[in-house]
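Complex shown without one protein chain; remaining protein chains in place.
Going in written order, the chains are labelled A, B and C, and every chain counts its residues from 1.
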Amino acid sequence: MGVKEKLWILTAQCPSRLGTVDAVTRSLVESENYIVALNSFDDKATGSFSIRVEFRPLGGETSLRQFREILEPRAAKFDMQWQLTEPEHQTRVAIMVSKYDHCLNDLLYRYRTGELAIDIPLIISNHPDLQSLADWHGIPYVHLPVTPETKPEQEAKVWELINEHQCELVVLARYMQVLSPEMAARLDGWAINIHHSLLPGFKGAKPYHQAWAKGVKLVGATAHYVNDNLDEGPIITQGVQAVDHSHYPEDLVAKGQDVESQTLAKAVRYHIEKRVFLHGNRTVVFPD
Amino acid sequence: MGVKEKLWILTAQCPSRLGTVDAVTRSLVESENYIVALNSFDDKATGSFSIRVEFRPLGGETSLRQFREILEPRAAKFDMQWQLTEPEHQTRVAIMVSKYDHCLNDLLYRYRTGELAIDIPLIISNHPDLQSLADWHGIPYVHLPVTPETKPEQEAKVWELINEHQCELVVLARYMQVLSPEMAARLDGWAINIHHSLLPGFKGAKPYHQAWAKGVKLVGATAHYVNDNLDEGPIITQGVQAVDHSHYPEDLVAKGQDVESQTLAKAVRYHIEKRVFLHGNRTVVFPD
Amino acid sequence: MGVKEKLWILTAQCPSRLGTVDAVTRSLVESENYIVALNSFDDKATGSFSIRVEFRPLGGETSLRQFREILEPRAAKFDMQWQLTEPEHQTRVAIMVSKYDHCLNDLLYRYRTGELAIDIPLIISNHPDLQSLADWHGIPYVHLPVTPETKPEQEAKVWELINEHQCELVVLARYMQVLSPEMAARLDGWAINIHHSLLPGFKGAKPYHQAWAKGVKLVGATAHYVNDNLDEGPIITQGVQAVDHSHYPEDLVAKGQDVESQTLAKAVRYHIEKRVFLHGNRTVVFPD
Partner (left out) sequence: MGVKEKLWILTAQCPSRLGTVDAVTRSLVESENYIVALNSFDDKATGSFSIRVEFRPLGGETSLRQFREILEPRAAKFDMQWQLTEPEHQTRVAIMVSKYDHCLNDLLYRYRTGELAIDIPLIISNHPDLQSLADWHGIPYVHLPVTPETKPEQEAKVWELINEHQCELVVLARYMQVLSPEMAARLDGWAINIHHSLLPGFKGAKPYHQAWAKGVKLVGATAHYVNDNLDEGPIITQGVQAVDHSHYPEDLVAKGQDVESQTLAKAVRYHIEKRVFLHGNRTVVFPD
């Protein structure tokens, strides 16, 4: 069979209305673009429409150009936001970390092997600890220590770096600083955070200690978009694992690292594969 | 929010070709049918196209009539087989059992509560044991004992009953008789069997004993369509559960019953919700 | 191999001290009782010791009698509470329900097949709805409607019935009445409740609606002992299942029923197989 064929991806979203699917699918067939897989969902909770299409342009560049020309006016009528993603597109990702390295290590591995189709122009950290891990992968590591006093200034630098490197996604891979409301607002909807609990349970600090105190038999992790509401951003995916009486808080911290890494990697993959649609505080996710 | 809205379901399949999606989606919009959810997949392994649409006819019966009229000639051009399923449709199911009652009990519970949108005109068994369970649910129970000599005759009766009751699906809920090639051919693609192993591992008799002898740490169950190849029919879904050294073969038999019941119920639900597409020996399944 | 051999079970617990295991194991060997499986755990969080032994009395009644005689004084020195459970013991269980029948149906199935080694002298409900289900299983169904005014009186009757029938365990199988503090105190530690969320997340009413409002991607169920703190009792086990954007609150209610039934059944089985040890608000659970 060979490796999974790389395909073009069309994603679009707009308010719910009759004809949204047809606006997309008719435009594709008229421009000789072959649909391989399609998912659409009309969410009555938010009154929103989401569609994701994997397709193959039979006429190459001509098909793609024609598709854009045909879709544009139709999309406009529906207030439809749409986006084409090239088969070989590598999403530019800035990763922010502190001292924990399990999520970073996992992301770098998936980056290195090409499992995640990403470029990582830089890693930003408020600690110097993970420099050598970044070095080995040949990725610039920017150390920006944060104190209450320097926070605004350092966040400004982070923002500048993200823009300078034209990042399309920011991943908080166990970045242990609370973002200022301004920074959170700037990253709203295009930064992914991993929280080490099944949110909204155990928000805030030391969730494993909270979980242990309650004697839970399952712990988990939540990958969500950053917004201006700490630990309350729209959830992308969640993972879970069983624990028992023999696990003390520090054991949970250790034990939870696998599920954190996997949950974050899954969310990043869903995002870069354009499987996640954000409508207010809710997500529509078309998994593979 | 209220209960999940009951929607019409359109399913269609045909050989892969440009325009298959559009044939369906354009017909829907032209007849004022509102698409709520859509999945399509074009399988290069079998060269086949599958589509499933949940929709709401904005113009009621008129929309539905028009849709049929518009789709018919378009579908014909693609050799497309299509099917409309009413929101309130109850699939007519014949269940066949022997002595084990866990799968039957589970199916009857889901039938009774309406979780599975099915009617069960009759239960057929080669043993009398499960009569009272059928009685309590008010379902006719037909006891057709089978010996090597009477098998052809009894299978003929089964076939007659299935037809007489206009069953759309046959479920072998731990029916412990091997079907004759003729019977298997008749049920090809519209009867679901549950096998208590992760097929193709441990085909044939006593799979838990086989699994135990190999010291496996996971056992499972496989729901598949019946075809003329014993325990080799197209797989719909599989379930799994962990076991350990303390489980002897008879423990595995007991322990496996939950996963068998759940795997079978899931396959039946997928089938009646028109989520399964059969292409040769492969299935395409659009889960919820 | 045959069915899992039924064995005697010794369980004991006491404050942590040197020699607790030996007090039990030496007594067993001296009385010619053969240990088949043993688990012990010394919990530094609560300073408590728990042990569970499955054994076979080689000398029959003599071995058992001697064991009791030998263990008694040794146990006393450790303030050890211990209990012997016969291989054929059927735990006497009172089940309390309201209108939802999925947990009851599941428990009754496992009772009927012998998977759960329980007797059910009676089912108590504040609604008449599940009478026929009880009838079919030949179990007395006591209808005790509850209003704010009659609650004390009805709870008194419940208490009387539980005692009259010498019940060893009370199971709240989706019993939708909040117990009074008095009643909760009486049942403290020997009644199991199923809550339809991953406690302590989504305590109180309508947890699935709460979960939906937060856009979670996992829902779950928690089986816990009743105590005087509503939805805060010691957790025995928890189950989880994935959901997505297509599930509205009522779908979650339906979807969650399987995991509720299974989680409750698992907790009941752990309890009657003497796998759960209660130390304050924490449990030690030795699973199979």
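Here, a residue touches a chain if its C-beta (ideal position, glycine included) is under 8 Å from a C-beta of that chain, and two chains touch if they have at least 3 such contacts.
Quick caveat: nothing in here was measured; it's all calculated off a predicted structure.
Which of A:His102, A:His127, A:His165 or A:Lys214 touches the hidden chain is settled by the complete complex: it is A:His102. From the set B:Glu30, B:Asp43, B:Glu115 or B:Asp129, the residue in touch with the chain omitted from the display is B:Asp43, counting the whole complex. Residue positions on chain B in contact with the hidden chain: 41, 43-45, 198-202, 214-218, 220, 234-238, 240, 244-246, 248, 281-285, 287, in rising order. Although one chain is not displayed, chain C still touches it through residues 1, 5, 18-22, 25-26, 28-29, 32, 34-42, 44-45, 58. Summarising the interface, chain A meets the missing chain with residues 1-4, 37, 101-102, 105, 109, 113, 115, 136, 212, 244, 246, 248-251, 254, 257-258, 262, 288.
Heads up, the rule we're going with is that only the chains that are shown with their structure count from here on.
One inter-chain figure worth recording: chain A and chain B are separated by 36 Å, centre to centre, where each centre is the mean of the chain's CA atoms.
Look at where the CA atoms of chain A average out and do the same for chain C: the two points lie 41 Å apart. Chain A has residues 41, 44-45 in contact with two or more other chains.
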